[in-house]
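Note that one protein chain is taken out, while the other chains of the complex remain in position.
Letters are used for the chains, namely A and B, taken in the order the chains are written, and counting of residues starts over at 1 for each.
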Amino acid sequence: MKISIQVNEGPYQHQASDTAYQFAKAAIEKGHEIFRVFFYHDGVNNASRFTLPPQDDRNVINQWAELGIKNADGEPELVVCIAAALRRGMLDESEASKNDINGNNLHPAFRISGLGQLIEAGIKSDRLVVFGD
Amino acid sequence: MLHIVNKSSFERNSLKSCLNTIDDTSVMLLIEDGVISAAKNTNAPMIADLAVQGRVYALQGDVEARGISSKLADNIKLVGYAGFVDLVVEHGTAVSWV
Partner (left out) sequence: MATKKFMYLNRRSSFGTIYAIESLEVVLIAAAFEQDVSLAFIDDGVYQIVEGQNADGIGMKNFSKTFHALGDYDINKLYVSAESLEERGLSADDLMPLVYEDEDDDWAEKPSIKVVFNVELSKIMSEQDVCLSF
């Protein structure tokens, strides 16, 4: 089955991202396809490559990255909402240069795109599950 | 439908709101702090009827993490993350009471 996931909260503050990750991992192990994970609201903070948790704790960002959720073209299907991301200072290279900001923090396993990607995930997937606060 | 509740009924009204709209064919999954409602406590009667009908599941990892495995209310079905996936597959549209 094609399953998509919406994550509404950032890492560490809430369990939402951890649960969503465990769910995605289990779904993949059972042979389902994770069509897309869409990060919205503070969920965009799951994509920061500057995240440095203590060594004895899990790295939520790397966990997502290691799932390697990609489409047939090899693009990441860990999608960060652009409006929510810019509002919260989550930038990829292109948005940083567009806004004349030095530096960017988006982890390469993620990509920034529009809200339409969430709707499209709802249309193209058999199921969409929301994880939040 | 699968209704997912992730908040303690002592902290938020998510469980109550879910119960207000859940229909006769839907099931409920308690996750994260939602599993606090799966324990024997003064709020347990809220889901007792639904549990008797075999329609209440709780995520085992969350139950164990909160140290309430031995205090589980009657008729609660425990599932792992794989079981969570099965519930999503089997019960159609998922509604999260975040």
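Just so it is clear, a contact is a pair of C-beta atoms (placed from the backbone, for glycine too) under 8 Å apart; a residue touches a chain by one contact, two chains touch by 3 or more.
The structure displayed is predicted, hence computed values, not measured ones.
J.: Looking at A:P11, A:P76 or A:G132, which makes contact with the chain not pictured?
T.: Answering carefully, the residue with contact to the hidden chain is A:G132.
J.: Residue by residue, what part of chain B touches the chain that was omitted?
T.: Touching the chain left out of view, chain B contributes residues 1, 13, 17, 20-23, 25-26, 93-98.
J.: Counting contacts across the full complex, list the positions on chain A that touch the omitted chain.
T.: 6, 8, 40-41, 83-84, 114-116, 118-120, 122-123, 128, 130, 132
Operating definition for what follows: only the chains that are shown with their structure count from here on.
J.: Report the inter-chain centroid distance for chain A and chain B in whole angstrom, where each centroid is the mean of the CA atoms.
T.: About 26 Å, centre to centre.
J.: Going by the contact rule at the top, pick out the chain B residues touching chain A in the complex.
T.: 4, 6, 31-33, 59, 61, 80-82, 84-86, 88-89, 92-94, 96, 98
J.: Under the definition above, what is the set of chain A residues touching chain B in their complex?
T.: 1, 3, 8, 15-16, 19, 22-23, 25-27, 29-30, 32, 127-133
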